[in-house]
Every structure is written in structure tokens, then in C-alpha cells.
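Presented below is the structure to which this report refers.
Omission of a single protein chain aside, the complex is shown with its protein chains in their original locations.
In order of appearance the chains are A and B, and numbering begins at 1 in each one.
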């Protein structure tokens, strides 16, 4: 490709923390906070909807080692949101640290702090709570305008106008459109009308939610948390606790996975409250069960698609309505839903004459949802891509050919994507590449393997964004060290994704040095420049660009210092990586000399900080194809091969981009085939452990094959777009398609378990 | 998590037995399921020092100590040669190697768990349990008894010539099974064992002589249908009764055909 001239960018560099992680060094929250700390435990509501009448804590407080038990009467009365979003947050202020009104099974009723876990658990058993049990709203389809209100409180407050109304159980609601969709659909030769249902899948990152808090040597609240959002977390704690931000420091150590879960301050407020009350260090580590029942999973959605086309396969109109279940609180409710339309419909910009996208986001008395990799796009793409596969099968067209005909192409303006242009789009090449690699022509026809087993294939496309346009801010500080190496300081959060490394690669490219010469630090609200955090596929694209720009500024500074040392104008010197040279005399000063110069009688710092934001959010694109073997008698689906081609612009680190893709695909396989979220008729979660909530093992995912088609995004660093989220979007529609090919049945609800396959029969056509 | 007040590594079976007569005493095996119970155990009695962690093969039988790990069952050359790999197949999808290094055969059998692959498999063989006080008992009889305060010492598998097949259906490869199915043909006839119904494994014999004329496509089909009618099944998180009934039919038929294909007997 034409952009292969980089030294450090585009190379499969090892992650900077790789050997520390692989050799088990103590780098996570619980490893680095081994001093004495109060163990914090939460007593949780057994009811989906109830008022706390009375909490008797006397017996619990008598347990030796118990420091305190707090109830709703002890906490501040100002509502806030724990969604990690830029202020003013689209998510409603509907939370208190502890609320008298508990709204889902697992909502905290009391905070217990004790010297040992044993004492805390014993105290928990001794707390007597009297509830006034209320009827819950459990079905999200009947939540809107239900007489039972999840948030009847008077002080419910939406900081942004997103169409929410707590008197109607509405978190958000909107419709937008381009063209007259009803007229176009009426004119189409074929209109498919389909409804799809996806569940509240759990991120299930290996490190559960956890936070440590203490008062630092200035008496400020020092928070060490497994979080993707240190700055939002500081603001949330300030709001929740009613203390100024100057009194709070939030830092993250290494994080044991997030996938969006830790874009919500799920557990930070509780130990922080304990430390503020007691002055003592406090630690809260969620059990796996707590992470499963009181975390921040995907929004359950029901998506109604009407898709109009002509018999030649031209897709002319799309009408999409999403009902999203935000659960008991509104975190990320108003925003996730938007992606279900805005990051699915634009895939079919090719011939689209009109679209309409409407949604309602409702409260129910179930676990609150949050941010999960894909963030609504996953749900929308599952629905729309499956509809397109249904259309192709109904028309007897090759489903890859129908996409060739309708997909968005480079240079097109995307009306369903805020009229943004597809500056860099290799989706057509991804499709062709994947078709060749997968041997689509051979694999697409259904093959009978005997003994009830058939092999079949399915396909899907996907897109996502790169950042939240006009909102996200990424920043980088880069400074010269006296030995000629650099410190790169960021506020973005590496949660295993490798952003520390890819940002160092960019800095090394810019500064003409090696990746080893760039030490990375992040993220800490006291030390890092402001960054909205690592979410919305923004870090490579936004923070990466900030790094690129900060490096340019630093180079200018270094040249100015060198010019002073060489008695000339800055314009007369050139930066050459290890030195700055004055060509007309041949004299040069080394970076080391420049570094020492900044430390002696200097008035010029060799340090630059740049913030970056973007008015657009360039979509990465992807094609995924899967071959399965399906046992028609038992319903068992065996994934044989999953092949994918991704256009993320230029992959800054191809090894890490590939692993991101592979990891996303396997999560998607899990959601499609085995991970299930169930509640009993009282709203109690079933399957709150890894015994019941089954993640795919390495025996469940077949063989993966990932390749890339490069494009060049002019607004991204080195032409890069994002990769982290898009990769989870193709498995659900591709597998649904393959299962249809094998059985003749379209499954329109996830997960598609062996039982559903074995017991279903083809619908009469 | 269970609360353990006292822990003893018994020096003898008699000591273990005496400790186990108290209500608060519990024999611990691999402790994998037991630890999740939220109760209090007065004395956890560990048999780990009694030499019960071996599988011994003689001319007549395999003698499996109660503390032998499932991994040993999986890897025992003699037992797997005898069962043509059915022993390994029965346990190899149970969680993971580490788990199978800890879970004990005795714990699996004593627990008489509905989901047990081990119990399903052992019931298809000529298996006996050796109880410290109760002596030798056919496994099939033991499986239907209520738990008491005796101690399971060893499992004995008589080397009765036969052919053995093991299958299970799982929604995810290392999950609990939706249904387990072990089949055997020994000199006294066919045994079909269905577990994870989700209740405890049941043994079915060819009472109506559907297989008297040997295993053919038709006789296997007929027997599988009969088994599907006879085996009581229920619903749980992993599958409905209707699905399990279908699985009984499918797995029994496939198992019989596989069994029929096994020409060489031990």
C-alpha cells in the first residue's frame, strides 16, 4: 500500500506492558493496595420494586470489626448519573448513593464497612430491612405509559433534552428522517416487515468492578479504580458526594478488561462515601455475581425494521424503530439507542431514497444497562443485516451481490449518518477480499454431511464510528527527558486494548525515535491532560491525533531551544530525531544536550500539551463470513471458520488490531449462540454466575481468520480510524444467516440456542 | 461460600467414619460444588491421606479410590482401553483440566448429582460401590438410596466383556450437560443410561426385546422411540422437557448405531 513508509506506525509492536502482564506482576487495583482498608460490602434488595420502610442496623453494628453501616438516611440527597459521559450528560440524573426506593433486584440498600470481609458479611446477615413491596414493571414492551412508575420522584432531572419523561417511564424518545419513507415503501416492489430481539448481554470482563479509596497526604480523596473514565469519574464523585473536584484525585492502574462496562462508575461511590465518612481507606471488590446482576450490561432492544426494495435487489427505503430497555436507571440509555439506526442504516446509503429512524428508551425494574462495545450499533446491525439477508434469500439473490449493489462507497454522503461523508471507505474491497478468502462461492451452498449434519454459511457487514463527533476530547502531553527520550502522558485508559502502545508508536513515528524511547503514563486526573476517556472508539482516532499534534508542537519547541544553542533562527535548523542540525554550518546539538539545556537557566519548556476533537466520526467498516456445521437433530451449531476483513483506515498496530477483531468476534459468537440473560417472574436474575452465564471457551469458537483492507482517513492520525467496537457487530447476523441456510428458519431473537434450533420448524412461505 | 469451623485429615477410615456420625461433620471430596453452599460445616473431614487416590487394575476389575480425580479416570490407559475411550469421553468436557484434577470420583458418585457425567457413565458398566460400613453394593442400587453417614471408599468396575459408548449434549463445550447418554452391551444385555434429565441418571434395559435381533437402523429407531417415551424428563435452565425427550431419541439411536458398529469386544 502507499502508506507503508512508516518506521513505527503500522508495525506489530509488543504491548508495553505485555511481559508484566504475562508474568503476573502486581499491577491491578487489588495488587497495589495491600495496606489495611475497610472492606466494603453492599446489602442488596431482593425485590424488583420496593420502598425501604425500616433498616435495623443495631445488631450488625455490634459485630466486632464493623466500622459502620449506612442507609438511605445517611447519604446526600442530590441526584446524579453514574454514566461516564461528557457534561452535560445525556443520561438523566436519577440516582442517589442509596435510595429509599429500590428499583431492581440488586439495588443497594445499605453500605457495610468492616475491618474484614468476614465481619462485613456477618453484619450483612444481621441487618433487618422492612420493605413495602411494590409491583414491578418487568416487560419493556409495556413499560411506556405504564401506570407503575419506575422513577416517580420529583427531583428526577435530565441535563439534556433527549425526549425523556419520568411520568411515562421514558428515558428518551426521538424520530428523525430523510425523505418520505412511507411514499418510498409504498412504491417498492417488496417490503419486508420484521422484528428482532436482543438481550442484555454481560461484558463479563475477567476483572470485576472494583475501587479503592483513601485520603491522600493532603487529605484529598484519592481513588484508585478499575475505570475507563478517570475524569468523568472525578466529576461523578464530586456530584454524588457534594465535594469539590479539587478535593478528588482519580487514577487507574492496569485494568482487567472493560468493554464499556467500566465507562459507568458502577461501584466508585460506595467506598468513596465510606472514606469520606470515616477518613479511612476503603476497598470494594464486586463478586462475579454482583458484576452480573448489578453491573452495566448491554441494552436489551426490540428492533422493528421495514425495508423496501425492488425485485432487482435495489434497497430504496428503510424504516427502523427501536425500543430499548434501560432498566432501573438511565445510564447511556439516550445515546446507545441512537447507534441502532445511525450506525446500521448508512451501510445501505448506495440506493437509499428515504429513511426514518425512531426510538423509545424505557425504564423497567431490571438491572440498569450501560455501555457495551458496539453500543447499540450491534443490536441495530443484527436487525438490519438479518433483514437484508432475508431479502436476498426471498429474492433468490446472492446476499453478497445484493450488498455490492447497495452498500455505501467511498465519497458518498451518508444522510442517515448526520450527512457525514465516507472519506475513507473500503467496504467494497472488504467484501471482495472476504469473498475470495472465504471461498464464498463454494461455502454458500448448503452441504449435507450425513448423520443429520449440514454445513452452511452466512454473511454480514458492519460499521461503527470513531469518536463522538463534536463532543469527545482527547489530549496528550509529551515532554523531552534529558537523555533524549520522551514521556507521553495521557488521560485515555488502556484497558488491555493497547492504547498506551499504539499512542507511543505514533509519538515515536513523529519524533523519529523508537517506541522504547517513549515512556507512557496514564491515567490520573492529577497528572494527565484532560481526556473524555477510552470509549466510543475514540482513543486511536482522537487521542492519537492529539499525540500527533503535540509531537509537532514539541518539535517546534525543541528546534527553538536548539536554535538558541546554535545562535540562529528556529527556521534555520532541522529536527533529525537524535539531534537538531543547522545545515548551513553543519553544526548540531544532540537531544541530550537540548534536554540538559532545558534544566539549566531555561525559560523554555520542552513540553507540549494538545487537545483534539473532531467534527466528524469516520466509520470503520467490516465484512464477516461464517461457516457452521449444524446438527439438525440436536440443534448444535459448531462454528467452523469465521473470516473477517476490516477497514480501520491504517491499522497502527496490525497485531493488536487483529486481536481486537478476534476478541470481538468471539464475544459476538457468545451472544449469538450461548450467553443468555433471564429473570424469573419476580424480576430476579437467573444465571448470575459463570455456571449459568456461559462465555465461549476456546472449544466454542472455531477457527478465526482476520485480514485488513487499508483506507486512508484524512482526519485521523496516519490515516487511522477506530477498531475496538465494530468487531463485535457481524457475528449475530452472519450466524443467524448461516443457521437459516442450514434449517430454513430465521431466528429473530438472541441467543439462538441448540434447543431453539432443534424444536423450530420452517415457517410456511 | 460455606463456612468451615474445623478441618481434619483423617488418619483412618474409622476416624473419618466416627467424625462423620456427627450432624456437623462432612466428608469433603474435590469441594468444588460443596464450597458454593452457603452453610456451616462443623468438621470438614478430608480423606486425602488414606491412599484412596489410585485406580488399580487387576484381571477382574478396576478399583477406583474415592479420592481419585476425574482426570485420572480420563487418562487411565487400562480403563480407556477397556471402554474404548468412553471413560475419557465421559469426563473430558467437565469444565477444565484443573477442575478435573480436583473433582473426585467419590464426590461425583456420592453426590448422585442429576447432571453427573460420571454417574451416567459408571451406571453403564458393571459397577459396585464399596462403603465403609455398608460393604459392596451395585451402583444402580446405591444411586437410588438417600445419603447417609457412611463413607464411600472405592468404586469397583467388574471387567464384564462388553462394548461401551458415551455421548452428551452441551450448549457450551464445558457446561453442565443438557442430557447425558451412556450405552453398553454386556453379556447380560443392553443398558441405556440417561442422565441430566435433569434428574439423576436412570438405567433402561431392553425389556421389550426391541434389540433382540441385533442393532439395525430400524431396531435402533424403535428402541430410541421407546426410550424417549419411558425416560421421565423435566425442564431446567439448560433445556425443556420437550427438547430433552428429543435428545433422548437422538442420542440413544446414535449411541446404539455406534455400539452396533463396535465389532470387537473386550
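Quick note on the criterion: contacts are C-beta pairs under 8 Å (C-beta built on N, C-alpha and C of every residue); 3 or more make two chains touch, one makes a residue touch a chain.
Here is the rule we use: contacts and distances are computed from a predicted model.
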Query = Which of the following names does UniProt give to the chain that is not shown: "Phosphate transport system permease protein PstA", "ABC-2 family transporter protein", "(2Fe-2S)-binding protein" or "Decaprenylphospho-beta-D-erythro-pentofuranosid-2-ulose 2-reductase"?
reply = "(2Fe-2S)-binding protein"
Task = Tell me which residue among B:97, B:212 or B:242 touches the hidden chain in the full complex.
result = B:97
Note = Even though one chain is not shown, subunit A touches it at residues 12, 14-15, 17-28, 30-31, 203-208, 254-259, 287-289, 495-498, 653, 655-656, 658-659, 661-667, 689-691, 695, 697-699, 701, 703-704
Note = Those residues of subunit B that touch the unshown chain are 1-7, 9, 28, 30-32, 35-36, 44, 46, 48, 71, 92, 95-99, 101-102, 173-174
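Keep this in mind: only the chains that are shown with their structure count from here on.
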Message = Taking the mean of the C-alpha atoms as each chain's centre, how many Å separate subunit A from subunit B?
response = 44
Key: Interfacial residue positions of subunit A with respect to subunit B in the complex   = 451-452, 633-636, 674, 678, 686-687, 691-692, 694-697, 699-700, 753-755, 758-759
Task = Write out the stretch or stretches of subunit B touching subunit A in their complex.
result = 169, 171-176, 178, 237, 239-240, 242-243, 246-247, 250-251, 254
